[in-house]
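Okay, structure first, notes after.
This view holds just a subset of the chains, kept in their places.
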Amino acid sequence: MPLFDLPRHELETRRPDRHEPPDFEDFWLGTLAETRSYDLAPGVAAYDLALPTVEASHLSFAGFGGQRVNALLLRPHRRLVASPPVVVQFLGYGDGTGSALDWLALPAAGFATLVMDTRGQGARARRAGRTGDLGGSSSPHVEGFLTRGILDPADHYYRRVFADAVRAVEAAASLDDVDTDRIAVAGTSQGGGIALAAAAWAHPVAGAVVNVPFLCAPRRAIEVTDRAPYAELVAFLRTHRADAERALSTLDYVDGVNHAAHATVPALFSVALMDQVCPPSTVYAAFHHYGGPKRLEVYPWNEHEGGGTAHDELTIGWLRELFDQ
Amino acid sequence: MPLFDLPRHELETRRPDRHEPPDFEDFWLGTLAETRSYDLAPGVAAYDLALPTVEASHLSFAGFGGQRVNALLLRPHRRLVASPPVVVQFLGYGDGTGSALDWLALPAAGFATLVMDTRGQGARARRAGRTGDLGGSSSPHVEGFLTRGILDPADHYYRRVFADAVRAVEAAASLDDVDTDRIAVAGTSQGGGIALAAAAWAHPVAGAVVNVPFLCAPRRAIEVTDRAPYAELVAFLRTHRADAERALSTLDYVDGVNHAAHATVPALFSVALMDQVCPPSTVYAAFHHYGGPKRLEVYPWNEHEGGGTAHDELTIGWLRELFDQ
Amino acid sequence: MPLFDLPRHELETRRPDRHEPPDFEDFWLGTLAETRSYDLAPGVAAYDLALPTVEASHLSFAGFGGQRVNALLLRPHRRLVASPPVVVQFLGYGDGTGSALDWLALPAAGFATLVMDTRGQGARARRAGRTGDLGGSSSPHVEGFLTRGILDPADHYYRRVFADAVRAVEAAASLDDVDTDRIAVAGTSQGGGIALAAAAWAHPVAGAVVNVPFLCAPRRAIEVTDRAPYAELVAFLRTHRADAERALSTLDYVDGVNHAAHATVPALFSVALMDQVCPPSTVYAAFHHYGGPKRLEVYPWNEHEGGGTAHDELTIGWLRELFDQ
Amino acid sequence: MPLFDLPRHELETRRPDRHEPPDFEDFWLGTLAETRSYDLAPGVAAYDLALPTVEASHLSFAGFGGQRVNALLLRPHRRLVASPPVVVQFLGYGDGTGSALDWLALPAAGFATLVMDTRGQGARARRAGRTGDLGGSSSPHVEGFLTRGILDPADHYYRRVFADAVRAVEAAASLDDVDTDRIAVAGTSQGGGIALAAAAWAHPVAGAVVNVPFLCAPRRAIEVTDRAPYAELVAFLRTHRADAERALSTLDYVDGVNHAAHATVPALFSVALMDQVCPPSTVYAAFHHYGGPKRLEVYPWNEHEGGGTAHDELTIGWLRELFDQ
């Protein structure tokens, strides 16, 4: 049944409980402090293909544990746009930064953009990543990333990724010739979940774009969808029956609903009502708890593709307004 | 079995027979003469979203039967590139021109590009088209486009589309402030098949980019793949058993292998050896018969996605060389 | 979940709202007036295979826009049945009239039957049609028929088909040696949707058989099923997000629920409670709003096959009663 | 790959070895003698729905082990056809005789027809049967019929069915008012396999129609297809590894290739080259070994649906010629 989740009026009105661990803020502040103990050391290298209207480069920085994390950096040619705002983008599950040709929309629209590799990802039939994950895990995991280290928040994969994301914003803020007072974070699916964490913890961030986000309300998600990547979590719970509650508690530290509650900058959300990958009730949960000014664009008949490039055009308008462009 | 088609050495050496109808050239020259009896009447309208580095607009022109066909036109900002070459692009099956944000790669690389709607297409879960198809068909067809009017070459859907494609090149040649001596055609999948026809019949065309083309050697295709869109043809033959040879003969007028034999401009092909949508033996057939200077990029492990943006970067290099840029 | 739609008691009691456009009746009366501006010009040709107990022939007539529409006509041998009633039958999605051998049930039971090709259909792995659709569309469409011309009621595919259906009844009424006072319309799935329109607007019609009808309450249908052909509509809405309401409004002119409300002759409906192609709630919607005497046969465990030949036997009984045979 | 079996020229020329057990003929003659030890005792009952052009009735007779086997009997109204030839039809896997409305083609064409229930079958989502199978099996079997009693020819399911089929011909020969010198057997898929056995062993039989037959060359079949029902055999061999050769040897008694070699009456075969249910090489094997005059109709693009009603029309012509009608 295409409308498989709650009816729309319930989605719009029901504000579900959150499960924020008591040490949630300490955990993340501690993680970031530890991460910042390594020098950020941003490094830039020329991109191989010259593009006359866009300046592209490889950028890397020290992420969690000091590991080098790679990113692409693109900005409109400086003869056309002198000091552009910057949008730091995070990727969907399994995706990599690929080619500069994949990230031309924001530069064309007058923004610089930094696209961060999700460590370890970027090797599945789409865009290639350039960043491994030096972190191991002290517990077994289902093929994928969601359950790596799931028995301990300090060991969990997304602890490293979220710390990387905060550092990516700091790397953006370290750039010359861009407007570092106007930095936004953005992402779709997994990238939306990361953007929520970055909106909560990174500085300086002026706004967030959160499309059909993953990693929100996972306890609910696994009751309403059997699609990957949430299916990885179900598979883990099925095998590790005795550790189920412990695993779910680790995810409370990652849950976008909790991160949303700590964010205060303006945010643009999007949700698709037939999205079986990131079910609408989990997206609404994050939206309802989001702590800053917010707007939600609803796509009633779409699946996880959400609003597509139509929403990208809308997003450019929203960012221009945000940045008074 | 992933390597489901002929072994690579056979692909590389076997030059299969062609089935060119005796009146093939007359048919297409006649079709174009009839199409040109309508004034081309190119019209340009502003694109709704302003982009500081790219000038985007809606362009329309009179295609087959005088019907208006819509296209997107993008060019790098003229402060950066004064008189760019033009690449006329054709779309994959079911795709539409969508948003200007979808077509930024070539403008970023210094080319203007005109992206033509495929009449009637552009309504299936990806990019929206803006062009209907006023043509009907005098015979029944399988849901889709491949078998519309398949019992008569003059009634067949791709007669209209190929004529539109030639007119799109002429519309590009009518533009100001671009280098109309340097026009290439390009396309992937269905777009590759259309590009082959445009390479054969359109003027002025200086080169062709043909990625994993559809519409080549359909008699062979239906023996080795059951994937859509070739599956539409099989479905037709299954029902209209008595008209099978007539239907296949109509497709001889569309077969990219025959169009390839009439082309003389340099061409860059790509093929993916695990491509079940456009099987490699059908792509090699067009490549082997192609009448101009040619190069083939082989992707041994890819399916229909072919070389992706990696190939797009390679293509930009090939186009720059072609145009002495 | 097999019982995926509303619980049975809700199906039986809930009479959902209708969305009849203010000019609904004018639209259809105007369409028929325009269609009747062409001479009906029924033509009969001998069927190739001689059958000793059944007289079969090809019949054609001028449908919408004056286009020739083909049909099969069968009647019991006149030595056995002198002046039989006539049942005009409409086909399921993608089906064609095929062979006379496919339509022997009603003639064997003492009825003449006229089976109308659905223009453009009849080329998908089952029965072949003989009628193309000369009508084009001014907007893009999803592969299939449901979304052709969906942005304008006057341009929509089913406008042509429903007009053809009314003309088919008129062609039946023009026949010699049948009882033209006793004409019924009948159809299954798409054919059921067409029969509802014919019941509302064709003359002379004395009764209607409507099995698991398609084209009823499409706004509801796409919320509860993702099966084709309703999936074509969802695909369109997903791509043409901005035109969604306009598309749905066009379908209000086609919606069998609205046609049902304009019909007054006796009708036999059937519904299958596990039918994911034409969900039961959409069938009940048409039944509840049907304007004439009515009976509904419920098949609790069947999918879209509904009551099969068991229901065909029941239908023969119902028709005999209707016609006092 | 749609053309998954041998290339056509090999199909047409390669005459594979047969595996006829030394006691094959004795086995079947003994089986029939045992079956005939029960009185045939044909019984006729009126069919519930009266049809003015066709006389329909229920017929039953004593099959294997004396068990009552049900059939439908239809003949054209005797005012139109006085003494029609008879075609005894056998059913596809899982099918039942269903309604008289399902079997009108041959009566309409001037033949009587007797359609035999396949014992135990007729309960899977299509046509209902009326005949159970009182026979049990002394070995386990995979869900279905193919492996019932597969460890012993005397215990195997199809021993009972083939004996029933011979008795069905004898029941046809016992009828009044039909032309018992002109009896043919016919069937599609499983029915084709049964028809081959009946052609070999039943009397009086004047011809056989064998469409895309099942039960031919099973050793080959399971190497080239994984579709049901042959998949039942593979499943058995996978579990009962030690009994594999014994199971395959039992099927030698059922193999249509062996029965074909014992038949001498004219036969019309059909084969579909993309048929994954009854692979073409297995059908050609039976055709090549068939012992009587023979004709093969090839459907190059069809799957197991074969030639459909188009082939039914052709079959009527072939039967008329056979019977000098």
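Lettered A, B, C and D in written order, each chain numbered from 1.
Convention: contacts are C-beta pairs under 8 Å (C-beta built on N, C-alpha and C of every residue); 3 or more make two chains touch, one makes a residue touch a chain.
Computed from a predicted model, the values in this text were never measured in an experiment.
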item	value
Given 4 visible subunits, total identical subunits the whole complex contains	6
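The rule we apply is simple: only the chains that are shown with their structure count from here on.
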item	value
Copy pair subunit B, subunit D: interface residue numbering same or different (half cut)	different
Separation of subunit A from subunit C, taking each centre as the mean of its C-alpha atoms, in whole Å	50
Gap in Å, rounded to a whole number, between the CA centres of subunit C and subunit B	38
Where subunit D touches two or more other chains, by residue	305, 310
Residues of subunit C that touch subunit B when the two form their complex	94, 96, 117, 120-145, 147, 149, 155, 235-236, 238-240
Complex contacts: residues of subunit D adjacent to subunit B	1-3, 274, 299-303, 305, 307, 310
Subunit D - residues contacting subunit C, complex	48-49, 51-54, 76-77, 79-81, 98-99, 101-102, 104-105, 107-110, 125-127, 305, 308-310, 312-313, 316-317
